[in-house]
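All protein chains but one are shown at their positions in the complex.
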Amino acid sequence: MNARRFLVWSMILIGFGLQALAYLALAAPLGTPTDVSFSEPRMPFAALVFIVGVGMVFAAAIVYELLPDRWLRRRKPQR
Amino acid sequence: MATTVRTLPTERGRGGRSWYPVVAILLLVLGVGIYGYLQELSEGMVATGLRNLGPQGGATWGLYISFVIYFVGLSFAGISIAALIRLARLDTLRPIARMAEVLTVICLMLAAMTIVADLGQPLRGIVNLFRYARPQSPFFGTFTMVISGYLFASMVYLYLEGRRDAAVRAAQGAPYARFLRVWAAGYADTEAERERHRRTSFWLSVAIVPMLVTAHSTLGFVFGLQVGRPGWYSALQAPAFVMLAGVSGLGMLIVLAAIARRTLRLPERLGPGLFRSLGLFLFLLLLAYLYFVAVELLTNVYTGSVREREVMAELLGGGYAWLYWSAIAGFVASVALLLGWLVLARLRGSLWPLVVAGLLVNLGAVAKRFLIVVPSQTNGQLLPYSEGSYAPAWTEYAVVAGLLALGALLFLGFAKVFPIIPLPDHKDAARREP
Partner (left out) sequence: MTRYGMVIDLDRCMGCRACMEACKVENSTPPASFFMYVFRLEEGEYPSARVSFLPRPCMHCDNAPCVKVCPVGARYKREDGIVATDWDRCIGCRYCEVACPYGVNTFNWMDPRENAYLDWDDEDVAAVSGGAVPPYRNPALDEPYGPEQRRIAGGGHVRGVMEKCTFCVHRVEDGLDPACVQTCPVRALTFGDLDDPGSAVSRALAGRHGFRLLEEVGTEPRVHYVGGAPPGPEAREVEEPVAEV
């Protein structure tokens, strides 16, 4: 598991995590609306968090391709 | 790379004599569209032909919403082609991959703009959607998954897929070299880079294909879940939306590929094998879609609730019959044209049957979207309101025409700056050499 793969997998998992978090815990709750709480997000801009999550998952592809080898090699100790 | 510079064609529009008049006309239409929207902004939505349902006897969703669905539908083309190439290994389709992705990106942007054009409070709408969007509303899926997710994913795909060609063109000293170098971001065409790109585009295709289904289904759910709207409430809406999206997207792609073939003079790269594949896919999707149409027709004609039968009666023999039967005739004619083209060797010598079929299915798709949106509002009231009516006003036609012109301008602009047909890569070169 090299640094590039680790970074990409982290982005994907965090991205999906943000989506799940926003959908289930931050945005307005699901269910038959019986009071105003069903029409209010539990955190404002929860939809933006969701979209950032979606964006992260796909931006991971750009990171995977574009991350220069030099940046990764510099991490490793000189032999 | 240096030795191939001299032999690689540019695969790019040459901006010949027809370029400037076409762009001028498109800019004019765009101007009319902007003028129409400004009218709508200053007067309010009363400038449209839309009116309230019920006592006002109008339709509140009309031409704009019809085109929102149509534009999202067209975006089916890009990712389905990319998926077919990467996942089904259909390399014959590679030359149109970029064109399809650009079509997807442009159409999703147009869809977002059309939604905003339809809002009563557009600025508030943009902010409040990010701030308050509710997952329970079918619009949440349209807003987050379709407009934001699907669009971003397609842009990422287009960007990564274009890096190699950007590097090649920059090395060749093409205009806009600085922009091309930024796009290429140091692409080196080494085996390692190519391998990485192969892997990302495979997994991106895998990730975007489910979005394709969810995107169009979500849009179908906007209508299919409304129990109070006879004609909309149906489990068939979501799948039918996906099918018609495929039909219109592929049809448009065929038309664009035929235009590219003529203007770029690339008969070998955009060859008969490519069009045969496209024609076959369109044929199969069209048959599948007509199956949905037949099922809906038979179900509602055999029996149905009073209100649903009223909506169907309007479609088949009432005020909307001319549009409904024209659309059906267009689809059936396209089936005949495609079948004839695929089967009869004589017809295959020309692309005309394919192009006409592609145009007809797109006109039919616009008509069908309109027929989904409007009749259930004017004639589909559960309470005994009088029949309503809706005719788009000039502002609506102007804005829609302006958006179509904008789409064409963006497409032409892209084709001027960047190769719209991917440059032949080492695999193509290997295939060409004996």
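First chain written, first letter: the chains are A and B, and each begins at residue 1.
Operating definition for what follows: contacts are C-beta pairs under 8 Å (C-beta built on N, C-alpha and C of every residue); 3 or more make two chains touch, one makes a residue touch a chain.
This structure is a prediction, so every number in the text was calculated from the model and none was measured.
Only one of B:78, B:95, B:138 or B:162 touches the chain withheld from this view, namely B:138.
Contact with the omitted chain, checked across B:129, B:240 or B:293, is made by B:129.
Listed by residue number, the positions of chain B touching the unshown chain are 43-46, 50-57, 60-61, 118-122, 124-125, 128-129, 131-134, 136-140, 143, 222, 226-229, 306, 377, 381-387.
Touching the omitted chain from chain A are residues 28, 32-36, 38-41.
FYI, only the chains that are shown with their structure count from here on.
Centre-to-centre, using mean CA coordinates, chain A is 28 Å away from chain B. Across the complex, chain B is touched by residues 23, 27-28, 30-31, 38-41, 44-48, 50-51, 54-55, 57-59, 61-62, 64-66, 68 of chain A.
Within the complex formed with chain A, the residues of chain B that make contact are 129-136, 140, 143-145, 148-149, 152-153, 156-157, 159-160, 163, 185-186, 193, 196-197, 199-200, 203-204, 207.
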